[in-house]
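Below: one structure, written as structure tokens.
Only one protein chain is missing; all other protein chains are in place.
Here the chain labels run A, B and C in written order, and each chain numbers its own residues starting at 1.
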Amino acid sequence: MAGSTYGNLFKITTWGESHGKALGVIVDGIPAGLPLSEEDIQPYLDRRKPGQSAVSTPRKESDEVEILSGVFEGCTTGTSVSLIVRNTSQKSSDYSEIASCYRPGHADFTFDAKYGFRDYRGGGRSSGRETIGRVAAGAIAVKILEEMGITLTAYTKSIGPVSIDPARFDRKAILTTPTCMPDPEADRRAMAYLSECMKNKDSSGGVIECIVSGLPAGIGDPVFEKLDANLAKGIMSIGAVKAVEIGDGTLVSQTRGSQNNDAFVCTERKITKKTNHAGGILGGISDGTQLLLRAHVKPTPSIFSSQETVNKDFENIEIAIKGRHDPVIVPRAVVVVEAMTALTILDACMMNMTARMSYLIDFYRIE
Amino acid sequence: MAGSTYGNLFKITTWGESHGKALGVIVDGIPAGLPLSEEDIQPYLDRRKPGQSAVSTPRKESDEVEILSGVFEGCTTGTSVSLIVRNTSQKSSDYSEIASCYRPGHADFTFDAKYGFRDYRGGGRSSGRETIGRVAAGAIAVKILEEMGITLTAYTKSIGPVSIDPARFDRKAILTTPTCMPDPEADRRAMAYLSECMKNKDSSGGVIECIVSGLPAGIGDPVFEKLDANLAKGIMSIGAVKAVEIGDGTLVSQTRGSQNNDAFVCTERKITKKTNHAGGILGGISDGTQLLLRAHVKPTPSIFSSQETVNKDFENIEIAIKGRHDPVIVPRAVVVVEAMTALTILDACMMNMTARMSYLIDFYRIE
Amino acid sequence: MAGSTYGNLFKITTWGESHGKALGVIVDGIPAGLPLSEEDIQPYLDRRKPGQSAVSTPRKESDEVEILSGVFEGCTTGTSVSLIVRNTSQKSSDYSEIASCYRPGHADFTFDAKYGFRDYRGGGRSSGRETIGRVAAGAIAVKILEEMGITLTAYTKSIGPVSIDPARFDRKAILTTPTCMPDPEADRRAMAYLSECMKNKDSSGGVIECIVSGLPAGIGDPVFEKLDANLAKGIMSIGAVKAVEIGDGTLVSQTRGSQNNDAFVCTERKITKKTNHAGGILGGISDGTQLLLRAHVKPTPSIFSSQETVNKDFENIEIAIKGRHDPVIVPRAVVVVEAMTALTILDACMMNMTARMSYLIDFYRIE
Partner (left out) sequence: MAGSTYGNLFKITTWGESHGKALGVIVDGIPAGLPLSEEDIQPYLDRRKPGQSAVSTPRKESDEVEILSGVFEGCTTGTSVSLIVRNTSQKSSDYSEIASCYRPGHADFTFDAKYGFRDYRGGGRSSGRETIGRVAAGAIAVKILEEMGITLTAYTKSIGPVSIDPARFDRKAILTTPTCMPDPEADRRAMAYLSECMKNKDSSGGVIECIVSGLPAGIGDPVFEKLDANLAKGIMSIGAVKAVEIGDGTLVSQTRGSQNNDAFVCTERKITKKTNHAGGILGGISDGTQLLLRAHVKPTPSIFSSQETVNKDFENIEIAIKGRHDPVIVPRAVVVVEAMTALTILDACMMNMTARMSYLIDFYRIE
């Protein structure tokens, strides 16, 4: 099947492998008249780039984006925008060993099971580099949402046992700490934990949180196209994510209704809620308060300690993965979570524009 | 937008409100030649029916399904199957109070925000009765999957603080305990907990788990149509679900790679895994082991204790919800989780049939 | 595959067979706040009903529509609207002969080839009765378009060799002549031609034309979602249609550019065209002038004269079809063409609402 397309009215289609010539994305459905250049997109790609800290693989990729279509005289034309990022730093020789064996925690085995063979260089299409297309497209979605008054903030909430302290929340730190934690103190402890992991030839999981502010009430649709349902799909489609929570998330299963219900309250004809256990979504539709979601990211499966596995000749073997690997995926995945959230929310906002007869009539009234 | 359709090749479209004339679903894409009658579907609807135990609303609904199209001489014809369940026991008068106010934890406010008004009778389209269409369609998906050798088992894993003990797992108990727990001992304790909740005019959340056995390796697609991504969407689209986990789920964020990776192992040219932290999915594609997911369900928002809220005249008021409400949604949602899992997996299996050139050539070779 | 769904934002899903219990349609994506009752829909179904004239089968069907969901207190709620029409006059015995043989010009053989068997009663899902769902949904689309200032006029342009004279165009006659011709004089000659066809146990083809007025410029999308491309699909999906033309249609292949180009002309800052060879669409996007399309409908395949064919035992046989059959499909298909045009145009209008950044910003600006 054709699994590389995401979205309805704001639709992206990605392509590319870790060690192919390039990766990219077509973004279709961008409204005409948005000022757009590579400078709008590059900072988002830079946030997911490797080689930026002690806990990021030293592999150097410039990951420079180029706009190939859909922009004229500095503005989007309404037609499909093609973005490309060329691969420059692949060392295929690094990956020769994995051609014949199945790395635990990776998609090597399942790709072979599905397709009969696979592009084994750096994971091919299952590599984390696949997210380049998502992030590039997400940067455009973020820019449009900002014009609509909607802002997103994604950050690392925890790495292994180290969590941020909400009382110390410092938004600026997200872009400056190596862990992307909004709490320099937690960042220091997380870095120490990661050093220990690396020393033990091991890796760590973590949690990414994303907050959306300024989202109006009414976004999302009943039944199958609920906003939280689409967010769950978008976030779970990121490689290493194994759980998605909205608002209080897993906590709700242990609480009581009297604790979990958020009381509505009205001040000067503006309705809001006293608490936000729901994470800004009720019945699949945004309620006008802050939207909050969390992604649980598994530890990097590529670890340097010896592991049992199987090769293509059906032999039980041991492997010790070589090469360059982050001890934690989380910091580089923060911008991916932000991108998928932006793509999902923008699409839902567009979908919402035909929700009432009065919207159509106003839009098409004779001037 | 049109949010009532789910699936690609196996596609369902649902309709109906809590207190309308009827509810139903069109199931399109059923392969021709499946023996099908109402008897295949009714048992699944009976599992979600109210009024079956002390912890289920006493509202009596027969919820009898009727097949209106797509079946001829006892078999599916390959064309769209329309299923209808007539509403028989609605008491609209019960809901007159909620017409003008926004119940905490419900979709009353967000529906009004989106559409300008709402069918307030029993929640209208946002009612749990909306799941009738899902369950009826899911029963067909389950039947097809069984013919393919794939079986699903969904059950209540916990209610509030009470969890099942895997050592006592008794599959038969799922259909006989009022909580749908596969552990009569845990069931008794959960029922006691719920009694206490009811005494306190309160409600409880819980966790539903679903296991899929017999699923071959290779199901699901890379990037956006990952099997776990689509499962996350399907499960999160169920009304009260606030978190979805695959395999070890949220646990992965606190573990290390050496703990979380599942070693592959081969016996007589059959590759499997020593452990299953991944829950049967790697890189979004099934790995041939047991698929495992969990849904975290919030406490029933309709509680009988007094709650603060707002009415349509922007006044801050107090309400005490009347009527008939389950103190926990979980037991009746078990079959809904099973249905959404079956629908998602069947669709992914169908999608997989064009994954290799050899499949097409074998299928279309001249006989 | 699931071929019973049509449309993106205004999405319909139909079901039902000629001799099943009922037929119907789910219409999803209707904006909230449209006054709607069965009285809005029934007149459209009446236009396609059999038994209304000498050239229509005497089979009597009341074809009464019932709204089952999505309407509350007289208005659409924004959720899916389910419409049902019960079958009342099927005589299955009429069709016993065709169970075992393949009628020329019908889908009997192709359904068997695809599905292995078929519901042979009255053509099952391939019957013209399948269009009931389209017409019922189309009636809603027409009503919405009218609120937006867009009107549709479909009529019979020719039957066999008899064409209307544009100089005598009388819109009111469409609903009163048995042929649905807007020209009573042509109607009389067409009726005489059809009488002769019936005498010869034969049938006739014809042409349906549809005009859309009030459509603003800018509707439709470049490349694959061109307005004319989607209209071609919608119209060609009607059972007996074998050709679709836009504007001058097939004529363009024999003309020169200087004849076919429509000169633009401007009066008081309003741009229009001197001629309309293009039929109101340029580059797949409406140009603000009248949209014009034509459907070529084949003769009713059910004729009473003897025909060569084959049965399921691979024997060459002769059949003479019995029962009740219109000598021409065209008059009853006029409203189907109108419905498919309306559904397609409304969906394209909805799609157009996100074409420019200014639209989104105006829509979501803080009030």
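Everything below uses one rule, namely that contacts are C-beta pairs under 8 Å (C-beta built on N, C-alpha and C of every residue); 3 or more make two chains touch, one makes a residue touch a chain.
The structure presented is a predicted model; accordingly, all values stated were derived computationally and were not measured.
Visitor: Check the options A:Tyr115, A:Phe169 or A:Phe304 and report the residue that touches the missing chain.
Guide: A:Tyr115
Visitor: Of the residues listed, B:Gly128, B:Pro222, B:Pro301 or B:Pro331, which one is in contact with the missing chain?
Guide: Once the missing chain is taken into account, the touching residue is B:Pro222.
Visitor: Against the chain that's been left off, what residues of subunit C make contact? List them.
Guide: Counting only subunit C, the missing chain is touched by 1-6, 8, 14, 102, 104-107, 109-111, 113-116, 125-126, 130, 158, 160-161, 197, 200-207, 216-226, 228-237, 239, 242-250, 252-266, 269, 271, 274, 278-279, 281-288, 296-303, 305, 307-310, 314-316, 351-352, 354-356, 358.
Visitor: Quickly run down the residues of subunit B that touch the omitted chain.
Guide: Interface residues of subunit B facing the absent chain: 8-10, 29, 31-34, 76, 78-80, 144, 147-150, 216, 222-223, 349-351, 353-361, 363-366.
Visitor: For subunit A, which residues touch the unseen chain?
Guide: So the residues of subunit A touching the missing chain come out as 1-5, 7-11, 13-17, 20-24, 26, 28-29, 32-33, 66, 68-70, 72-73, 75, 77-82, 84, 114-119, 121, 124-125.
Please note the rule applied: only the chains that are shown with their structure count from here on.
Visitor: Starting from the Cα centroid of subunit B, hunt down the chain whose centroid lies farthest away.
Guide: Comparing chain centres, C lies farthest from subunit B.
Visitor: Do subunit A and subunit C, two copies of one chain sequence, contact each other through the same residue numbers, with over half in common, or through different ones?
Guide: Mostly same residues: over half of the interface numbers shared.
Visitor: Just give me the whole-number Å value for how far the CA centre of subunit A lies from that of subunit B.
Guide: Averaging C-alpha atoms per chain gives centres 26 Å apart.
Visitor: Out of subunit A, which residues touch more than one other chain, so two or more?
Guide: 8, 216, 222-223, 351, 354-356, 358
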